[in-house]
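Shown next, in structure tokens, is the structure this report addresses.
Yeah, one chain of the complex is gone here, protein chain that is, but the others are all in their spots.
Presenting chain A:
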Amino acid sequence: MSPGDYIGALSMPFRAEARPHPLTMKFPLVFFAALVVGTLGEQLFVGDQVLRITASNEKQIALLRALGEREDLQLDFWRDPTKPGHPSDLRVPFPSLQAVKIFLESHGIPYSIMIKDVQQLLDEEKKIMLLSKEQERSTSTFDFASYHTLDEIYSWLDTLVANHPGLVSKIQIGESYEKRPLYVLKFSTGGSNRPAIWLDTGIHSREWVTQATGVWTANKLAEDYGRDPSITAILDSMDIFFEIVTNPDGYAFTHSSNRLWRKTRSINAGSSCIGVDPNRNWDAGFGGSGSSSSPCSETYRGPYAHSESEVKSIVDFILGHGNVKALISIHSYSQMLMFPYGYKSEPAPDFQELNELAEKAVNDLAAVYGTKYTYGSIIDTIYVASGTTVDWAYENGVKYSYTFELRDTGRYGFLLPSSQIIPTATETWPALLDIMLHVQQHPY
């Protein structure tokens, strides 16, 4: 018999038994604590065996019960003898084995050895439990190819930090409207207030492929530092700040109530409609025609610029930091890479450079799976949009401000199948790298 056989035998529920057993899947905490204490010090069950005994008549049942009363033997019935023909299970401590077996054989009571060594089994089980705990803690077994809940992502953030302590840390930059923490991952190899790159995903909660891409990308950054020369060069001189769930209230709402929710979940005074479009709430062209004044609108700008804590927290962070050199805000869908301006048609002063870099990035993205992106300023590529993240960043000293619209072009739209998460993240990676490398090589 192999350990696997033992375990299979032990998972059988001993429903007739009121006594707790150390080897069933759920055992009382007290017993387990005792077990742990035992295994820490001495080994309690070495050589002990579990015998399966099937009494064939009432006389044998009586004999078995009498055997169990003998205190000197320290016998432990896992399953009490009840009726003839019904098996009972008995744990026999090593010193009592001989005596018990002779007793059973001399009375003609049939038995078989169910567990040859209880301690061995306990050790095996402990090993398996530790392994499974380790697996849960390993970031590489997190399923990147599926969509996760807010709690799962927040839990994974801690896992990532635990697995890359020298490189990644988690900071809280504020709270959402519903008082959820706003977490940002900091990737840094040291220095003091190094020039930094800001990345965000999930500002519009229904764009699920973005949070999922964020998780994959954060993992990639951590894994590839020290292996990929580009990432290593970037992180050796710059810091990266990554907010994966930029709108946690909205994200929770897409899971609990409305999959297609876009905005924040703030209450609007005087209206039954909820939420502000966090990508129309920034103080750049705020209030312009590329946003709505109606709280019921999906592009509602909010009562005033930075009214949303989700937005204000980022504003305060970036201004407080003072050395952010690039900002990339990731959305879906449409397959586009855009830069300022959205609120006016006048070209940005750095138009040429931003445009050339965008072209390179989308070409490298297309090289992976052939996915075609269009690129240009927001207003040229998509439509007029006032109060956007990238326009604000650009007007506050962040020259390299970009926004992505990831897959697809409308076949699935927001409801992108999870099978496309990894391909999307994989192809976007070289585009992100192009931008970050360019920023690193062109300090200003």
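Just so we're on the same page, a contact is a pair of C-beta atoms (placed from the backbone, for glycine too) under 8 Å apart; a residue touches a chain by one contact, two chains touch by 3 or more; residues count from 1.
To be clear about the criterion, contacts and distances are computed from a predicted model.
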Exercise. According to its UniProt record, what is the protein name of the omitted chain, chosen from "Latexin", "Glycosylphosphatidylinositol anchor attachment 1 protein", "Origin recognition complex subunit 5" or "SKP1-like protein 12"?
Worked result: "Latexin"
For this session: Consider the whole complex, including the chain that is not shown, and state which of A:Arg79, A:Arg262 or A:Lys325 touches that chain.
Result: A:Arg262
Seminar exercise, completed: Considering the complete complex, of A:Gly85, A:Pro165, A:Gly410 or A:Pro443, the missing chain is touched by A:Gly410
Problem set entry | Chain not shown: contacting residue from A:Ser297, A:Asn355, A:Asn396 or A:Thr426 | A:Ser297
For this session: With the missing chain put back, which residues of chain A would touch it? List them for me.
Result: 146-147, 254-255, 259-260, 262, 272-274, 277, 292, 296-299, 334, 382-383, 410-420
